[in-house]
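Heads up, this is only part of the complex; the chains shown haven't been moved.
Each chain gets a letter, A and B, in the order it is written, and its residues are counted from 1.
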């Protein structure tokens, strides 16, 4: 009979065995060793070609199956050692394997349940803690709290998530035209709000390239029109942008052209 | 009960700022200088309020023992228009299995995990540590002093658990009842112990 093998990734020999037991409709408490062993061997032969990392584990299981199978071929000869004639509980060579399979199966099922929970949870979204600027401590403060490496990894995960949030949607939004005029307007407005002076970098807080470029061009244009001045107090320090007094004190004529 | 509107308002601001870091019950009491009983009643009321009010977009939930806001499930689609739809790479089946075993049997060594799965778990385990879902929680007694692994608060966040006792019960095998019971008893003991330690 030709049947279709449903291909799954097997998570090791126990997983493969569970798959076979399920497919062959074998009672897990009464595994037909001949049948399952031959099926198992067939699969392993196919997989050996793949040079799996786990090849050795699959082979160990193959040996176990063969050994169980041969033990079961031996006639069972209950030896009555007890004086009162009761038998020791019959030893089934399959017991240990069955127990391992059952235990593994439990976790496999629990894993599926956890995956569902993860999926459900993934429909709820949250935000990262707000960044609130606080004056950094000026003297050396020894941390009184012990940390672990996990805290670093956790922080890194959160950062990845935040970067995901920041990713601008590239394809779905038609690119908004950013006019230099509007941007000039905004630069002046921001400078006014900041009493006329801002660090160069603070103007470029957008993650969108187009906005950054437009802002830069608008700064150049404002310099050209002598509405702002750019200063640097020392080599390598931050550039500062300052509105000329005239602009600062007067209402902005609403349009640039 | 008379609801203290100002307290509710304060809690809303604090929880907004904390975001997915959440705030523990005791800290909420401390920051707002409120007694536990009042706090408990108000938080319960707020949980109810947010859920029932159709014009609210948030829910107040407890994740990893902290109170936090999350968006309502119904808005997932709208939100995914805003953020990248691709989640961080989904966990592989191997990683998920290892994580499950660790979640239920923690603290546990890698070798014990390998034994249950019948296959080596190092690389899956490494992924889980890197993803901050699993961490070292100590060292086993005896030779080698193998690393013991346990789950993290990140794990509870990602899987929507209030605390570890909220893990779904392990599936039972009927004829294995005895063993399961024994396991569950031990499990319970473990948790009781943990709770005592934490409490």
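Brief remarks on what is shown
Everything below uses one rule, namely that a residue touches a chain if its C-beta (ideal position, glycine included) is under 8 Å from a C-beta of that chain, and two chains touch if they have at least 3 such contacts.
Note that the structure is predicted; figures quoted are calculated from it, not measured.
Each kind of chain appears once in the view, while the complete assembly in this file is A x1, B x2.
One rule holds in what follows: only the chains that are shown with their structure count from here on.
In whole angstrom, the spacing between the mean C-alpha positions of chain A and chain B is 16.
Per the touch definition, chain B reaches chain A in the complex via residues 16-21, 59, 61, 68-73, 76, 79, 81-84, 86-88, 91, 93-94, 96-97, 99-101, 103-104, 116-120, 129-132, 135-136, 152-154, 157-161, 167-168, 170-173, 175-176.
Taken in their complex, chain A has these residues touching chain B: 9, 11-15, 29, 53-54, 57, 61, 100, 102-111, 113-115, 117-118, 120-130, 132, 148-150, 153-154, 156-158, 160-161, 164-165, 167, 169, 172.
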